[in-house]
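A single protein chain has been omitted from the complex, and every remaining protein chain is retained in its original position.
All chains are identified by letter, namely A, B and C, in their written order; residue positions are counted from 1 within each chain.
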Amino acid sequence: MAQRYRLVRQHTEQLAASLSAEDQCVQSMPDASPAKWHRAHTTWFFEQFLLLAHLPGYRPFDDEFVFLFNSYYEAVGARHPRPQRGLLTRPDGARIAAYRAAVDTAMAELLMRHDAPHELLELGLQHEQQHQELLLTDMLHAFAQNPLAPAVLPGWQDGALPGAVGFLAYDGGRVEIGHAGPGFAFDNETPRHAVLLRPFQLADHPVRNAEYLDFIEAGGYRDAALWMADGWAAVQEGDWRAPLYWQHGEGGWRQMGPGGMQPLQPQAPVRHISWYEADAYARWADARLPTEAEWEYAAADAAQQGLVGHVWQWTASAYGPYPGFRPAGGAIGEYNGKFMINQMVLRGGSVATPAGHTRRSYRNFFHPDRRWQFTGLRLARDL
Amino acid sequence: MAQRYRLVRQHTEQLAASLSAEDQCVQSMPDASPAKWHRAHTTWFFEQFLLLAHLPGYRPFDDEFVFLFNSYYEAVGARHPRPQRGLLTRPDGARIAAYRAAVDTAMAELLMRHDAPHELLELGLQHEQQHQELLLTDMLHAFAQNPLAPAVLPGWQDGALPGAVGFLAYDGGRVEIGHAGPGFAFDNETPRHAVLLRPFQLADHPVRNAEYLDFIEAGGYRDAALWMADGWAAVQEGDWRAPLYWQHGEGGWRQMGPGGMQPLQPQAPVRHISWYEADAYARWADARLPTEAEWEYAAADAAQQGLVGHVWQWTASAYGPYPGFRPAGGAIGEYNGKFMINQMVLRGGSVATPAGHTRRSYRNFFHPDRRWQFTGLRLARDL
Amino acid sequence: MAQRYRLVRQHTEQLAASLSAEDQCVQSMPDASPAKWHRAHTTWFFEQFLLLAHLPGYRPFDDEFVFLFNSYYEAVGARHPRPQRGLLTRPDGARIAAYRAAVDTAMAELLMRHDAPHELLELGLQHEQQHQELLLTDMLHAFAQNPLAPAVLPGWQDGALPGAVGFLAYDGGRVEIGHAGPGFAFDNETPRHAVLLRPFQLADHPVRNAEYLDFIEAGGYRDAALWMADGWAAVQEGDWRAPLYWQHGEGGWRQMGPGGMQPLQPQAPVRHISWYEADAYARWADARLPTEAEWEYAAADAAQQGLVGHVWQWTASAYGPYPGFRPAGGAIGEYNGKFMINQMVLRGGSVATPAGHTRRSYRNFFHPDRRWQFTGLRLARDL
Partner (left out) sequence: MAQRYRLVRQHTEQLAASLSAEDQCVQSMPDASPAKWHRAHTTWFFEQFLLLAHLPGYRPFDDEFVFLFNSYYEAVGARHPRPQRGLLTRPDGARIAAYRAAVDTAMAELLMRHDAPHELLELGLQHEQQHQELLLTDMLHAFAQNPLAPAVLPGWQDGALPGAVGFLAYDGGRVEIGHAGPGFAFDNETPRHAVLLRPFQLADHPVRNAEYLDFIEAGGYRDAALWMADGWAAVQEGDWRAPLYWQHGEGGWRQMGPGGMQPLQPQAPVRHISWYEADAYARWADARLPTEAEWEYAAADAAQQGLVGHVWQWTASAYGPYPGFRPAGGAIGEYNGKFMINQMVLRGGSVATPAGHTRRSYRNFFHPDRRWQFTGLRLARDL
């Protein structure tokens, strides 16, 4: 466990290594957080829920940090307002590095104890992995506002999807979804429970940029009949004509990505689309979004190995509690449960998701108008 | 059918009868519409979808009205902006009465034909009944902004709920919900389909004002742990401390209702609460909201006759398409389908719902922060 | 005085005579007030400042009205929020008419007393005349939002300006402006005081629509160099391309006015322009706006009789206190003094100004971005 702790923590620092002090401080919208804040908040999590609770004699590294780096845990107390995270030029990067080092040292001590809280440790590591992806997407958003279009990950290239293109059929019936067993899962993946599925088919690949371009060129963004009412309103108000980060110029379409501004790769999965766009595209393609139960059930199919790892895939399912769901006790119970309204479930994982972090039963969730994550879709149809 | 048409249409006029020309013109918020607009729009529906499509030689009563009284049918064309409906002091009430009379005359002619479109007629009548309830709730909202607190329905009194208070238990299992059969239903109630329910219990009455007061007095509006994150934000931003229309003064709590400002009736169902409040109350009461499937299943129980008719009851279910749902073709397909995102299902019907309008499979839906409808809740628990 | 009281009061009712109950209730923006409110508030003024203060035994017509129809007098007490005046469907028009009649009766009694407060009476009448103009401009704004474009004053036509077009020269020097003497003036016109003027010339007519069209066609709304920075921002944000109420269609330019939507009259004065537009036009015409002192001084010239009565003319002068200005004591002191920031002075009077209401020393004032009044400009140049 101590080695795993070190590896996860190091990965965060590696992601931030190419970013300047200024890069790490900026917050380009209220939904995003500065890279420096991600580095500090993940550390705060270990300090707050492991060290202060389980390491005798541990004192906070800095009393101010309890306030500054609490994200949304009401039970822990007051916290710095989220939209103002980018104003914290101090503490500076060196101070955050010192914070990380001090907590790592104390964690090493804790992990040597026979009563080390391994479940909380695993939660802390999973939590840090989630913030690793957010660090990338938030930084990408900030760089996309800069006319110089810097690269979050210099040299990064979009990969083409493998060639296979088709639908796989499933009988459905009474199936079980959700997590059960020994491995780690978030509380929102439990309890495992039965659902009824009708026969359906699911595409064996996410929708590609080239396919999405057909939708654009066919007037998809101008045809109200394809859209949910709230989606159509978002199209009008935001003047949406393409996914976020797409730009059309003399040389055709380009896309701002982790590698900077690059020509659109037709065979790569479309990403940075809202649920509204995913839903409208599916309707235009005479298909629909899969439910999260269909997705999870199909993901057990050996022929669907590509389901995970390219883009998060919007589903038709609103994010809510599974039957019998009980959030964990205490402040940790705020981790997932209190967001179970107004958001839609995404499944799969993306190129920005740390290796080994996601799984079949994993439930990601965002509001249906958000586009700054690596979000795409996979098509489903009734049989 | 001709007689039913007359009765439904007359009921709308009766609801408006005690309102002055000024009352009928006001729009107190973008979600609400003027009473005059409701009278005209329901007429527009018959003109647009029945007379123009099915009565040979019919000419629109007024070409401007096609634009002015379209609500949200993109397929019909452009329309007057919703937030500006209250600015239409012209056409005046007499002109709207003439519009209604002219359409009624033409409808009488259409209904005498052997090829009268009975399904569309029924849809038009159901549509008008929905607007009858909205006319009342919108007018109540407008009057609640007036320091004089006029009565929408002078003499109206809140009724006490019958005495029985308890939970009824249900085994669940594989059950069917949704509409099938000969009677009318909206497209969103179909297709009938099977769902799996775990054992549960459901209260045999909606939560009463006296019970909700306990929640308030126990500090429910000040305890973040009881609320969804978005709900807690709504409480802070709106400075919510009680349901909409409640006022606390020297003589205790009063409530603005259809009969004007009256002392709070402790045994009446609580109403004018958001989904957030319903959800927080349920958590405080160590219970939860029922899913719409649980509600519909339990509603078949003879002991649950009181489920319908007091207040609309928020459920735990996001409003979405039933498996295999297909909206109707043409503009009518916009009636329900395009709203299947960001809203929560309510079941039951309220004191403002026209007699005979609601049913077990009926799905009402509003955004979770809305409070101007007659919305309350019923508690459920796992068994 | 009693006869003058009757005539002014009757004129208000005549202006409202062609308006329906609904017309009189609508409020199309926070700056505007319903016609019914104008009728009630002017009555409130007599009740509040004359009857309650000077008629022994007078009791308020309705205690609620003290709150409902106070405009902005902090010293009088709390009041109904301005943006919600349009929600007051009750009290209805008949009740307001009764209020006016009751106050008129009591005023007749007061005016027969030897100690009748004649100065306050005159202030009340001048106040009512100001609201007569506002009633027209506010109603015009409301009707301009209605696709049916009703006429506030059916049959009203724009008049052409007389033919003379030129500049008249003035020597300036040490001159006096402001009111002194026996006639009525508002406190903001006092004290009369000396100012220094440099030689200047002033046009003998307001800018005409045809002249303003030249500015539009020369790209005036697209050339940042012509505009103040705040004005240019207003042009961009409001997407201004012409004066308020101008519409361009197949048949050329039309203008919404008191007579409804009519073809633009080239020889009529341009109106419904902001200070920003007046200032930009003047710069484009190699001229400038006159100061209020230049305007008032030139207005004594027999050749400048046309200065008054077509449109209010924006000046280069910010609205502030004259040297030695002292507001009247008590609540009446709030009439003008507390608005002496952020507004620009207009001089002249318009076609909507009641006969005999304006004068050379009269100071009207509005914020520089406002356009719903009858506002135009007259050019000045240095000599």
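As a convention for this text, contacts are C-beta pairs under 8 Å (C-beta built on N, C-alpha and C of every residue); 3 or more make two chains touch, one makes a residue touch a chain.
Source: prediction; values computed, not measured.
K.L.:
What are the shown chains in contact with the chain that isn't displayed?
P.N.:
Spelled out, the missing chain touches these shown chains: A, C.
K.L.:
Of the residues C:Leu153, C:Met228, C:Met261 or C:Ala328, which one touches the chain left out of the display?
P.N.:
Checking each option in C:Leu153, C:Met228, C:Met261 or C:Ala328, the one touching the absent chain turns out to be C:Met228.
K.L.:
Would you indicate which residue among A:Ala142, A:Leu202 or A:Ala268 is in contact with the undisplayed chain?
P.N.:
Touches the omitted chain: A:Ala142.
K.L.:
By the contact definition given up top, give the residues of chain C that touch the hidden chain.
P.N.:
So the residues of chain C touching the unseen chain are 72, 74-75, 174, 193-196, 198, 224-225, 227-232, 275-276, 279, 316-318, 320-321, 323-324, 338-342, 344, 368, 382.
K.L.:
Taking the full complex into account, what residues of chain A touch the chain not shown?
P.N.:
20-26, 28, 36, 64, 67-68, 80, 84, 86-93, 142, 145-148, 150
Everything below uses one rule, namely that only the chains that are shown with their structure count from here on.
K.L.:
What is the distance, in whole Å, between the centres of chain B and chain C, each centre taken as the mean of its C-alpha atoms?
P.N.:
That gives a centre separation of 45 Å.
K.L.:
Where the centres are mean C-alpha positions, what is the separation of chain A from chain B, in Å?
P.N.:
Centre-to-centre distance between chain A and chain B: 36 Å.
K.L.:
Quick check: how many Å separate the C-alpha centres of chain A and chain C?
P.N.:
57
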